[in-house]
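Quick notes on the structure that follows.
Every protein chain except one is present and positioned as in the full complex.
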Amino acid sequence: MSDPIVRPHSKSWLAKFGELVKDTLTSQVVTLWRVFRHLFVATDTVQYPEQQPHMFSRWRGRIILTRDPDGEERCVACNLCAVACPVDCIALQKTEDEEGRWYPEFFRINFSRCIMCGFCEEACPTNAIQLTPDFEMAEYKRQDMVWEKADLLIAGTGKYHETNFYRVAGKSIGGKDKGEARNELPPVDVRSLLP
Amino acid sequence: MQWEVGSALNIASILVVVIVFAAMLIWVERRLLGFWQDRLGPNRVGPFGLLQVVADMIKIFTKEDWIPPFADRFGFVLAPTIIMIVILLSFSVVPFAPGVGIVDSNIGVLFVLAMASLGAYSVMLGGLSSDNKYALLGSLRAAAQMVSYEVFMGISLLGVVALTGSFDLREIVLAQEGGWFVVPQFIGFVIFLIAGVAESHRLPFDIPEAEQEICAGYHTEYSGMKFGMFFVGEYLGLVLISSLITVLFFGGWQGPLLPPLAWFFIKASCFIAFFILLRAAIPRPRYDQLMSYGWLFLLPLSLLNLLITGVVILSAN
């Protein structure tokens, strides 16, 4: 392994002097010249808001809750986004409809704490919570930065169009009985002794 | 020792121009850095962002004048004033143009060096009185760096002094009528340039206030106008070093066609721009690299320069 530090005793005085001259005169001066040339290069700055930046779809901006292809809420209130959140700005409460489908009774994001890290999106097993390219969320009152489910929930599927958790998971809900999820056999008749 | 003091008007206008210029440098530096980094820099306040300085001033003047409860009040307040005072005093001997200048002193060079070494106290006092580990580290670094680089800063000038035969800065300018000292004293110029950057702890030699390592070094605890004084002090130092280089090596106000003051301004501005380019381009060395570079390379080189100058002068005579 080469030692990047030039040790005073490791080389002859002359060699060291030569190296210093090389460093100072060539390397540094060349650097100065190259940086100086940037004076004549077009700037990269986007003059927002007069000029709108191009936002990439994976940009981590405003958080939304999406619906599955059937139009139902994707969020199953599993709490994984809340626990993944490093600033603990997500709070929710699970509730259940008559047919066993889990959904959040309330879902609250305190955007005044949110750091847009996207951990919630990564943790979400149902692709319900997604970050969008919208970053224009400033408010004059901090209280207005607290968003409830009504503010977060959109009508569509967001970035991921296919995901439909309850079509895969074995729990039965309204409109999907036991044995009707992907790759499932019909329910077992426990009274039968046939193999 | 001769002291010829200029008119009050002279003094006042120089003081105002220098300070305003230093303040404007804050904007200039940010714009220039921006361009060199393919950005725009501050361009929103006023035309071309010129009023950014005013906005900054309003902000810094209206900030809470906070002195940490654990700090030593006296030293804490004194430190930023020292740096402003010593640098402004240094300007008193700088000959800007014929008839423009505050003092004509026959020991001008020595006075500048003396004032520069006083500047070290400001930094040390600021760091010590803050009672903060980063500030203390910063002030320790600053003390070592400034004391070291002062040595060959002085020696590098001796070539110029020897060629002129005077410590009077005005005479040094006049002595360059036949040719700028940068030609015979090129090595001296390079060493002075480097030492000057180190003295004003500008990048790449901003080791005493390296943000990434020690927060902001000796001015970690400073805010509001006291921080502002350190800040403007740094830019004043930049202007001073640029002015001195102009005076010592590039013939001061001398030049064809344009009025002398304009020549001085143009030359000094070039060096200021160069210093800003240094900041944009050169990374900060490590602390030990800085010290060994100074003592093991620059000091022998400056002594060699002096020796050769002496030999040449003696043999010419």
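Quick notes on this structure:
By letter and in written order, the chains are A and B; residue numbering begins at 1 in each of them.
Note that a contact is a pair of C-beta atoms (placed from the backbone, for glycine too) under 8 Å apart; a residue touches a chain by one contact, two chains touch by 3 or more.
Keep in mind that, in the parts below, contacts and distances are computed from a predicted model.
For the omitted chain of this complex, the UniProt record lists the protein as "NADH-quinone oxidoreductase", which is one of "Sarcosine oxidase subunit alpha", "Assimilatory nitrite reductase (NAD(P)H) large subunit", "Molybdopterin synthase catalytic subunit" or "NADH-quinone oxidoreductase".
Listed by label, the shown chains that the missing chain touches in the whole complex are A. Screening A:Leu14, A:Ala42, A:Ala138 or A:Val190 for touch with the missing chain picks out A:Val190. Note on the undisplayed chain: of the listed residues A:Ile64, A:Ile90 or A:Leu131, the one touching it is A:Ile90. Where chain A meets the chain that is not shown, the touching residues are 76-80, 82-83, 85, 87-94, 96, 102, 106, 108-110, 112-113, 125-126, 142-143, 145-146, 148, 165, 168-172, 178-179, 181, 183-188, 190-193, 195.
The rule is short, and it goes like this: only the chains that are shown with their structure count from here on.
Centre-to-centre separation of chain A and chain B, using mean CA positions: 48 Å. By the touch criterion given at the top, residues 8, 17, 20, 28, 31-32, 34-36, 38-39, 41-45, 47 of chain A touch chain B in their complex. Per the touch definition, chain B reaches chain A in the complex via residues 34-40, 277-278, 280-282, 292-293, 296-297.
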